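Heads up, one of the protein chains got dropped from this complex, but the rest are sitting where they should.
Chain IDs A, B and C follow the sequence of writing; residue 1 opens each chain.
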Amino acid sequence: MIGIGVVGYGYWGPNLARCISETDGCRLASIADFSPAARKRAAGRYPAAEIVETWGDLIADPQVDAVVVATPTRQHFDIALAALRAGKHVLVEKPMASSSREAVILIEEAEKRGLVLMVDHTFVYTGAVQKIRELVTSGAVGEIFYYDSTRINLGLFQSDVNVIWDLAVHDLAILDFVLDTCPLAVSATGAGHIKGSPENMAHITYYLEGGATAHFNVNWLAPVKIRQTLIGGSRRMIVYDDVEPSEKVKVYDRGVSIDGETDLPGSTEALNRMRLNYRMGDIWTPQLSVKEALLSEVEHFVQCVENRVKPMTSGLSGLRVVTLLEGATQSLGRRGQPVEFAGMREAS
Amino acid sequence: MIGIGVVGYGYWGPNLARCISETDGCRLASIADFSPAARKRAAGRYPAAEIVETWGDLIADPQVDAVVVATPTRQHFDIALAALRAGKHVLVEKPMASSSREAVILIEEAEKRGLVLMVDHTFVYTGAVQKIRELVTSGAVGEIFYYDSTRINLGLFQSDVNVIWDLAVHDLAILDFVLDTCPLAVSATGAGHIKGSPENMAHITYYLEGGATAHFNVNWLAPVKIRQTLIGGSRRMIVYDDVEPSEKVKVYDRGVSIDGETDLPGSTEALNRMRLNYRMGDIWTPQLSVKEALLSEVEHFVQCVENRVKPMTSGLSGLRVVTLLEGATQSLGRRGQPVEFAGMREAS
Amino acid sequence: MIGIGVVGYGYWGPNLARCISETDGCRLASIADFSPAARKRAAGRYPAAEIVETWGDLIADPQVDAVVVATPTRQHFDIALAALRAGKHVLVEKPMASSSREAVILIEEAEKRGLVLMVDHTFVYTGAVQKIRELVTSGAVGEIFYYDSTRINLGLFQSDVNVIWDLAVHDLAILDFVLDTCPLAVSATGAGHIKGSPENMAHITYYLEGGATAHFNVNWLAPVKIRQTLIGGSRRMIVYDDVEPSEKVKVYDRGVSIDGETDLPGSTEALNRMRLNYRMGDIWTPQLSVKEALLSEVEHFVQCVENRVKPMTSGLSGLRVVTLLEGATQSLGRRGQPVEFAGMREAS
Partner (left out) sequence: MIGIGVVGYGYWGPNLARCISETDGCRLASIADFSPAARKRAAGRYPAAEIVETWGDLIADPQVDAVVVATPTRQHFDIALAALRAGKHVLVEKPMASSSREAVILIEEAEKRGLVLMVDHTFVYTGAVQKIRELVTSGAVGEIFYYDSTRINLGLFQSDVNVIWDLAVHDLAILDFVLDTCPLAVSATGAGHIKGSPENMAHITYYLEGGATAHFNVNWLAPVKIRQTLIGGSRRMIVYDDVEPSEKVKVYDRGVSIDGETDLPGSTEALNRMRLNYRMGDIWTPQLSVKEALLSEVEHFVQCVENRVKPMTSGLSGLRVVTLLEGATQSLGRRGQPVEFAGMREAS
């Protein structure tokens, strides 16, 4: 029975605590939060758990075998590092850290001590994303041409990070899981519309190995909520719409192939059309697992800790995502000037 | 009664011919096409019109007072210039020309001779775009924060121009009409997935005067058809969905305003939220004119010719659009490196 | 080459004329309409056709081998009967006649003379309905449980027939084609909201052989346009949404089967749930033929005339539909009191 402590009982922490309390093989040992109101809510809901004020106390608790870090991003590094140094396994919120340098230090610390370091890339554990990876790795999609995602709504503006670190982080975690690919460069544009606030809108293009591209449209100031990803491949194309209540993933047997150029002179029509074959086939909407993603993720964490195996969303995937965020933020500050990724291959 | 000749009876020419035949104050005098099949179709449909092989013959016809150019883009300049030099008014397909240099020559020629030069920016004449301009210029939207458009489908690949010249041209024409703004720079990314074919997918960001941005997502290789534009303003936001059969324009009384930062320590929630007021008000879907846009446009052209006035979509708007296309294509070739627009202010 | 004459050049006649003019093996010989304006439009569009005022003249024309009747319903019988008596094949608009008695007379007349009598049940010739019939007859849907259709919008009120004869006629023609079934009884309710106008809203339930039901919701006074049909079967279920631009037919691998009742006492949950297995499988959206239905139908008519074979939508199907309309109208006048169909079996 693994004792788990949760640091941070604000927005996401309660969900983690609930899933821990519903998972076999672990128990919710402790919750830490600076806020008295948060501690009161936690105590009312979980009378059997220790409720403490500081994460230092939580980490020091011998009943705590593993620490879940659900605080604002800028605190991830300090808390996770202290936990690892105290010999505790760690599940840390996304983005894993404020910089790739910090992420590397955490990975090395976990490696050295033989501890599990996992990042809460929740979407990876949804039925939808699992199905998409299956479709991509089985070859059903063919060669990947592009990945194009839109994640916008009238959202909760963050004061400490820009919209890329808040919203694109979800999509980069999905991309990292679904494609076995290596970004070579990034170009990002965007703007901030609220004085004194970081950029609340961005468009980011990653150039991937093999000629594919991945684009992310993120926006905190949109009138409507859109959560849509298109994946274009040489054999099939996928539309993943997370706002859809049940038909989230659709597979389109559609595409185009080339036959050769026409050389018939004369017709204004023939002159500017190539000899392309358009394939307009059926659409298939697979039934998806409806198990709660966070519950699957906590179960996976517990199993990784029990068996000392590397999680699906390990520290390395967290590092790759943070590296992609850093590059995008750099380019964003230079109006889209491309930024190259040097060391991405090694992080894979 | 203005005699109008149509050059090119391929994809779009028949629509122009039909609208000319249905408009008072003008008559369809002549149709030119290199293709015998196209000429046969034209003759069957319009027994009263002259049907000729070359645009030279059409321009030389004294019954032709105005020439409509509906050929592939690379022929626009030669035909339009010859028509103007022969003293004919011109309505030319979009994009107006293959380069801004060509566009300038056409404008100067028309100016010199006192002839009407109009560009077929069809969307400008739709009830939807007219309503959007009304909303923007009346102040209902407030300060414009962004313009974000998606125009994708499994489309007709073009062999002579990339997807920007084929699809983004529509949205740039709308942008030019709706906003009185001046692009300062552009960053564009994209890729071509069919060997030997130009880029079939692009994402383009324009930086506008006053801090606003305009983004365009265009793609010939998408599994679904999306025609959606979001306009974010300080007072209201607009969603324009051209795939919707009737509810194309929705006005959202939504937005965000800032109160000041919180400085309450302690709560993990309070720490990373600013004091923003989110306004979630009503949505309004105005009834739009359902008159066919191309018919309104042909009527407008005839009135401009009759009264020698400058059209809503004059040569200058055509030049601005071509300049934006040129800049985007330049940046596209350099992986998003920004390209500055020097002379845009003068073209306005 | 079959010469075809079209009686009525109002709303639907021009579509029939266009399809005839585009079909091999026939020619548009003549058009008749009382209205001078309609005749002028017809003459401008089809200079080679005879344009006459009365249907008597059209039928008398020896160049006319087959007559298409596209007039208001109350005139169908007189015109079709005169055409048949003059030895002409007939394609008549739906509903075929104003009463089943009239329909029987037409069928007998055509039978006696060996002429083709076809009813314009256009939807039967769409790719969507053809696919649905294929799914039903192949057994993919299993035993049919129900057919449930909604056809509503803010529509063109008719002064001479109620909404059932105007809208439900489409759905009854589809039902008749898709299911090999026999209605036993009908219960219909409805109301008229515009003074002096027939019922503009109705809900109709047919009881079919074998326990299935078919329901039709039709309404001229609805704020939105809905064209949706659900077909529930023991193996699969179909949703046919005709407003969808491309994904019109979806096949759901969903259903329910029973295991036996629970008899566990105690739980308030267990007490009122049976032991049912819910099957929630994939959804499949087949690609459909995009050929214009009316064109396919005119081609079919020409082939039937050439080869003297019975059409898919013969006079008998027209009779069955008229009989169903009569029954519904009777029940509608009695607030849903059921009306039995006696002779339906024979009409099949």
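Basically, contacts are C-beta pairs under 8 Å (C-beta built on N, C-alpha and C of every residue); 3 or more make two chains touch, one makes a residue touch a chain.
Quick caveat: nothing in here was measured; it's all calculated off a predicted structure.
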Among C:D148, C:E244 or C:E292, residue touching the chain not depicted: C:D148
Residue in contact with the excluded chain [from C:T23, C:T71, C:Q287 or C:T329]: C:T71
Residue in contact with the excluded chain [from C:N15, C:S99 or C:Q158]: C:Q158
Positions on subunit C where the hidden chain makes contact: 8-11, 13, 33-38, 70-72, 145-146, 148, 150, 152, 154, 156-160, 185, 187, 189-191, 193-197, 201, 203, 205, 207, 211-213, 215, 217, 219-224, 230, 232, 234, 237-239, 250, 252, 254-258, 261, 265-274, 276, 278, 280, 331, 334-338
Touching residues (missing chain, whole complex) on subunit A: 47, 225, 243, 245-246
Residue ranges of subunit B at the interface with the undisplayed chain: 247, 250, 253, 280-287
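Criterion: only the chains that are shown with their structure count from here on.
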Taking each chain's C-alpha mean as its centre, the one farthest from subunit C: A
Intercentroid distance (Cα basis), subunit C paired with subunit B, Å: 42
Geometric centre distance via CA averages, subunit C-subunit A, whole Å: 51
For subunit A, residues contacting two or more additional chains: 250, 280
